[in-house]
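The structure appears right after this line, and notes come after that.
Removed from the display is one protein chain of the complex; every other protein chain stays in position.
Then we have subunit A:
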């Protein structure tokens, strides 16, 4: 049976309207509701399903970030993960933390914990990087199955359906492997109240990148963050003739 590592990131909830800080140094996060990155929720759900199918026997959830990252770890535990590791990265360091750092951390933990599968979301909805799975596989020198929309285990390998341009690709790879979860892989469950209560008793350990020997010093500098241009308001015109005239004026017809 497999040991599974899932990566979960704390991001601004997708139902919240994002506001850019007046000095354009980033987006406003204070007092803003955060949740687990939706693709990571799918990753956790898949791991829990593997456990329910007796393919996995232990699920370890990892989150890199400030103290509040423990909230999403608690959610992962309530969804069915067995233990959680919080890799604390806070303040300025967190602002420049990139997938390359996170991948090194995940790879290190994967080795320490002797896991067989790493499952992460295909991307985080805040930075949209879509790199963590790929780089983690690189650091571990394991095969990768990205954008998974279906995962099956057969003997000593997994068969993964991936969403690609215009269709589905089925691949087979050896375990250990790294998988990234796509939107249609599953529908994550809600953490039920009884499970939230139980999750409080599950182990959550806090470590630092230093403990793992990973250097998280910045490789980039954020120059500025801007809002997308505001769409101009439309105008209502009385009839089709006016529409045609207007289109002609603008050279569209």
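Observations on the model:
Here, a contact is a pair of C-beta atoms (placed from the backbone, for glycine too) under 8 Å apart; a residue touches a chain by one contact, two chains touch by 3 or more; residues count from 1.
Heads up, the rule we're going with is that contacts and distances are computed from a predicted model.
You can't see one chain of this complex, but its UniProt record names it "D-2-hydroxyglutarate dehydrogenase, mitochondrial", from the set "D-2-hydroxyglutarate dehydrogenase, mitochondrial", "EKC/KEOPS complex subunit CGI121", "DNA-directed RNA polymerase" or "serine C-palmitoyltransferase".
When the missing chain is restored to the complex, the residue among A:28, A:197 or A:243 that touches it is A:197. Annotation: of A:16, A:164 or A:222, A:16 touches the absent chain (contact as defined above).
Residues 13-17, 31, 33, 35, 38, 125-126, 128, 183-184, 187, 189-194, 196-197, 236-238 are the ones on subunit A that touch the missing chain.
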